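Missing here: one protein chain of the complex. Every other protein chain is in place.
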Amino acid sequence: MRTLKTTITNIKSNKQLFFASVGTITIALSILGLFLFVYINLNSVLSFWNDQVQLIVYLEDEVSMHEKKKLEKMVSSHSEVESFDFVSREKAWKNFQAMFSEKSAFLKGMGFNPLPASFNLKIKPTPNRLEKIRTLAEQMKQLPGVESVEYGEEWISRFEGFIILMRVFLLALGALLSLGAVLIISNTVKLSISSRKDEIELMLLSGGTPGFIQLPFFLEGILHGLLGAVVSLALMKSIHLYVVNQFQGAIETFGRSMDFQFIPFPLIMTIVMASILVGWLGSFFSLHQFLGVYKKL
Amino acid sequence: MRTLKTTITNIKSNKQLFFASVGTITIALSILGLFLFVYINLNSVLSFWNDQVQLIVYLEDEVSMHEKKKLEKMVSSHSEVESFDFVSREKAWKNFQAMFSEKSAFLKGMGFNPLPASFNLKIKPTPNRLEKIRTLAEQMKQLPGVESVEYGEEWISRFEGFIILMRVFLLALGALLSLGAVLIISNTVKLSISSRKDEIELMLLSGGTPGFIQLPFFLEGILHGLLGAVVSLALMKSIHLYVVNQFQGAIETFGRSMDFQFIPFPLIMTIVMASILVGWLGSFFSLHQFLGVYKKL
Amino acid sequence: MIQLYNVYKTYNNTPALVDISFIIKKGAFVFVTGPSGAGKSTLLKLLYRWENYDRGQVLVNGTNVGKIKFNRLWKLRRKIGVVFQDYKLLQRKTILENVAFVLEIVGADKKTIRFKAWEALKNVGLSHKKDAYPMELSGGEQQRVAIARALVNNPKILLADEPTGNLDPELASEILHLFEQANNEGTTVVFATHSQIILQEGNHAVITLKQGKIVDTRVVV
Partner (left out) sequence: MIQLYNVYKTYNNTPALVDISFIIKKGAFVFVTGPSGAGKSTLLKLLYRWENYDRGQVLVNGTNVGKIKFNRLWKLRRKIGVVFQDYKLLQRKTILENVAFVLEIVGADKKTIRFKAWEALKNVGLSHKKDAYPMELSGGEQQRVAIARALVNNPKILLADEPTGNLDPELASEILHLFEQANNEGTTVVFATHSQIILQEGNHAVITLKQGKIVDTRVVV
């Protein structure tokens, strides 16, 4: 109780620094949060696209029922295949016509269906997926009843390159920001303590117990971290709500019923705890350094 | 000369705060710079995609030479059209066959060319381009010799939505960061000054001229800004070099000979000048506020 | 109460105290005097362990203060009230808060704090300025706040380092009486001063230092 009051008095007697500190932490965390935000949503877009990566196995028009069954069995039991679709010749033709609806007049006029039936395989996402797809494609090609195999080799490698680039970029940025946040927080706490040097010295001189002296500063550090986290998360949430309100339309036309996701709850708790930890660590190290001078005497 | 020495002495006598300040400014500017970096490169990607937006006018197979000429004239003189291509029926058929090379056996087997000739128009990028394309498409449809018109309506609106979303997001982030940077800098300078309260007071008491008292702090503020800008730009440049070295391959597969651009030189100068200005402003306002107390007496 | 045996103290290899030995009994009142830089403040600092000594023994209340660990120092310091030569007032607190602060540190309850702090200020004639900040006080008024703060805890030992340097002779002798009153109630007082008037007025033992050595002692029977 008394400690809490001392903490509040401490903060009140140095409002400007307190607000500057919390403000700084808020900004640092907001930036981190925004990145998380972008990263999470980008990831969800990417993983959606990722799902589209497939290996198409075109069957010969003269494939026998037996061959087809064998192929289906082989495909369904393969460890790299997540799921698969069978597209009959008729369905393929319909899709093709739908895709080129503007020119459908010409296509309809063709009078025969030039397209083959196919198995569309979804491949499990693993880091060396491209390699695996390539091997699988080579295997499939040899099998009886398979006309040809298509898997957008070029597109996949492009796409994987882009994902790696994006992740490295975001992680580097995140690391830079985390480092920055820790530096700023510990520096601010240090300033906060050194601005109260006189007070701490007098407490030491008047017989304050180490606990009595340190507790308000620990509490203050924790409070800095907590407030910074809460304010920045509130900021994030309002940006999130704003974006969702303003751009839901634009997002929906983006190709599917995609939500702009908010940072998931466990991650929110992690951020808050981490921020509190950083605040506490900041005050701990600063106090330790500061009191070290007096311990040596 | 003497002022410069005083500035250096000032900085030396308070190294920790100086490095903290420059570090903070560096981080703030680095974040801003990274955004600029991402924004510039994203913009160049987007404007590349933007160029691809086109209006395709399919001609009737029985179009007369006269009608074709008239259409060509109309298209080439239209104020919204940036450039145009003529694709003959033969060329279209070849492109089509190339695109579906895997199935070329079937296509070759068709023995006749179902595709129409077309004009491919590039439309000038203006804010309300979508509207204009729509109008132009309606016009063209009415003309003799035009079979149909295609312009990827859905894709364009999606794309524009995405661009707007992206820009708003980046600008909001940039504004937040700029605000943060200004706050942090001015707060740091304020702390720097108030940590030298005694010194300033003694200078006032001992007959230091206002210029003599203020100049070292102005210099210091400017130095904070300058160093912050230079260090953060150096950081940016090394990140840029790293990214280019590591990912040039991935970038090239990204569809064209695109370079990862660095922040252009005029913008670099602007950043440096702005940072210096912020440093100076920070020290100016802090000094003004600080000295105000003594002026009132 | 306070025992020193052959104590040496140096600052960066320059001796500040040389071979100091004396015993101050419980309830005694002792002046420490000597020219500027003689080592008076240093001697007091050893007693509340703000500085440590190089050789010898310092016992306060039977404890060897040189051996106390940092985490246990507060037990020693709670017994001691100090009037610092540079006052050490907290600029951001009013003078009432300054005096109350040391009571809060030892965990007194709220009512006691208000009453005792106010009483202590009254004793030095400053209760009418209780809400002023140190910067708004004259030099002598600040010194009296420092005195009030040292006395407010009813310490077993009172160490006063030049507590009347900024006070007029009349006030100085009032303060001396205040200390003598505390002494009568059982507090052991060590009073460092330059003032010949104070030394004459208070008929107490005197330890005279010069360049870190005891050069003279006046013993009162």
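Chains here go by letter, A, B and C, matching the order in which they are written, and residues are numbered from 1 within each.
Going forward, contacts are C-beta pairs under 8 Å (C-beta built on N, C-alpha and C of every residue); 3 or more make two chains touch, one makes a residue touch a chain.
This is a predicted model, so every value here is computed, not measured.
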Contact list for the unshown chain, restricted to visible chains:
B, C
Out of C:Thr10, C:Thr94, C:Ser127 or C:Asn166, which touches the unshown chain?
C:Asn166
Missing-partner contacts on chain C, residue numbers
11, 33-37, 40-42, 85-86, 136-141, 143-144, 161-162, 165-171, 194, 196-197
For review purposes, identify every residue of chain B that touches the missing chain, sorted by number.
2, 6, 13-14, 198-199, 201-210, 212, 291, 294-295, 297
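By definition in this document, only the chains that are shown with their structure count from here on.
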Chain whose average C-alpha position is farthest from chain B's own
C
Any idea which chain sits dead centre by C-alpha averages?
A
Just the number, please: Cα centre separation of chain A and chain C in whole Å.
62
CA centre of chain A versus CA centre of chain B: separation in Å?
23
Using mean CA coordinates as chain centres, what's the chain B-chain C distance in Å?
68
